[in-house]
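Shown here: the complex without one of its protein chains, the others still in place.
Let's turn to chain A:
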Amino acid sequence: MLNRYPLWKNLLIVLVLAVAAIYAAPNLYPDDYAVQISGSRAVHEVNDRVMGQALSVLENEGIAIKSGGIEGGAGLIRFSDSDAQLRGREVLARSLGENYVVAMNLAPTTPDWLMALGAGPMKLGLDLRGGVHFLMEVDTVQAVAQRLEVYASDIRTTLREQRLRYRSVELMEDGRLAARFADAETRDQAQSRLRRDFSEFAFEAAQQEEAYLLFISLNEQTVREIEDYAIAQNLTTLRNRVNELGVAEPLVQRQGRNRIVVQLPGVQDAAAAKRVIGQTANLEFRLEALADASRASTEVFEFRSDPDRKATLEREIIITGSSVANANAAFDENGMPQVSITLDARGGQMMSRVTRTSIQRRMAVVFVEHKTRNVMERVDGEMVERRIPYTEKRIISLATIQSVLGNQFRITGLDSPRESSELALLLRAGALAAPIYFVEERTIGPSLGAANIEMGMKSVQIGFALVLIFMLLFYRVFGLLANIALTLNLILLVSVMSLLSATLTLPGIAGIVLTVGMAVDANVLIFERIKEELRSGSPVQTAIHAGFSRAFSTILDANVTTLIAAVILFAMGTGPVKGFAVTLSVGIVTSMFAALVITRALVNLVYGSRKLEKLWL
């Protein structure tokens, strides 16, 4: 027969749809409002005792919960509404203390048997669930400059060891190093020596008045490597810091050459999150300068708590924050906030070597912050905003060294417990390899997210219903078949999105609505073709067959070109727009399958085995 699918083909379609239905199913179960409890350090494990404490606190406060237990190493307590969730989080955060992080979360309620099959709901984007989004730029220029400083001292060491006398080795403004020599011969010897030791340098000799210069620059590949390293390092540090915040399902990702995107779903206090994540602070430990020290070897710093108070410190840094192995906020004997610090082995050696000879001298802890200031400038007659990075170094504490310091010591003289805990957290989470600046920040309140979901879903439902009615009125039985195919198409779309664990955003929902409107196109093309064939006198079965096969190339061309636009949108878009591109692309593919395979199967099923004189279309 002309219009009949073999049994295996029908079974295959049923199988595909059954699989799709299973993977789409988790989206029917609404997420629970929940809080997640995790240990702020590895030693603070969330166990039954902690959970027992948490549950009894909630019971005492009269906050009703749906369930509570340990899932995947973290405690998860589910509530029936967002009000209970908010109150629960507050109460738990207070009673569990700073060893545990209590974060708001939306917990999926996918039944176990679906979970066992690896099914799960679509993830919701920030615009639908609320949260904070940051886009940060890594100052790679600064990272390269820092590395060049290290190279400069390596070069000095090499030259000294080789007994090649130089006047100076300095970093210049244009990002090159300049070595000065008294005569050309020494310079050339130095050049050939350095060329042997450092393969990553490019050299250029020059002469300025009396001085013989050697300009040293890094090759492009090395610069790239330094940049990549700085970004990788920053990513790690940011991940550590985000983990310290205890956010459920955070996203920390590189974007483009020198940007990092951080998304924290469920977080509302952007300022607090930013203080911890964006903190580019580092610490330097320096000795106070002796009274007779030369001006060149000292530097004057203000105090952080009191800008009028100043102290003169030695230029030489004993250790930096990167030598810190662990740090904890605590209180000293007088109840003042303090941070106790444990150094790594190398840091401990340095510290004890310096302090051994410096007892009764004072040591300062300098807080280094990278900041930016925006300045409007006139460039070619246009006002352009320019970002000027600067570094602020201030003294947090200046204390007398009582004894030789080793691996463990304390910083006192902090203003508040909040300051001490933040400082401890920063020291623990590690320093950033290069300064970062915030270039984009978005906070979406939970009420807006909920409203967006509601409005989006309403649009999908109404749009879907209208299209169904329209098709039914216009094509009757064929319309009904197209409607079934359209419904199945929607299930396919949702299941593919869930399988890819794609993120659903508001424009993504708009994409689904648009897909519903456009998906009927392929059916319309086919049905109109069948009508034409009938009008030109073809027998019914032949008309149906010809309708499907002749519409095929049109449908293919039309959809491939739309797909091209969608793919470009995906490649250049970010965040929500990417979500739109994903639903649009997936929608194009599933709607082709729905029209060409599912509608065909349905038409075959209804009309295929009958002798028809007339077709009601």
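Everything that follows uses one rule, which is that a contact is a pair of C-beta atoms (placed from the backbone, for glycine too) under 8 Å apart; a residue touches a chain by one contact, two chains touch by 3 or more; residues count from 1.
Note that in this section contacts and distances are computed from a predicted model.
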Listed names "Phenylacetate-CoA oxygenase subunit PaaC", "Protein-export membrane protein SecF", "Stage V sporulation protein AD" or "Phosphate transport system permease protein PstA", matching UniProt entry of the absent chain: "Protein-export membrane protein SecF"
Option touching the unshown chain, where A:242, A:525, A:586 or A:601 are the choices: A:525
Option touching the unshown chain, where A:251, A:293 or A:569 are the choices: A:569
From A:298, A:407 or A:459, residue that would touch the chain that is not displayed: A:459
Touch criterion as defined above, residue of A:149, A:392 or A:440 at the omitted chain: A:440
Chain A residues touching the omitted chain (full complex): 127, 135, 137, 270-271, 274-275, 374, 385, 387, 438-445, 447-448, 451-452, 455-456, 458-459, 462-463, 466-467, 470-471, 474, 506-507, 509-510, 513-514, 516-518, 520-521, 524-525, 528, 532, 538, 542, 546, 549-550, 553-554, 557-566, 568-569, 571-574, 576-577, 580-581, 584
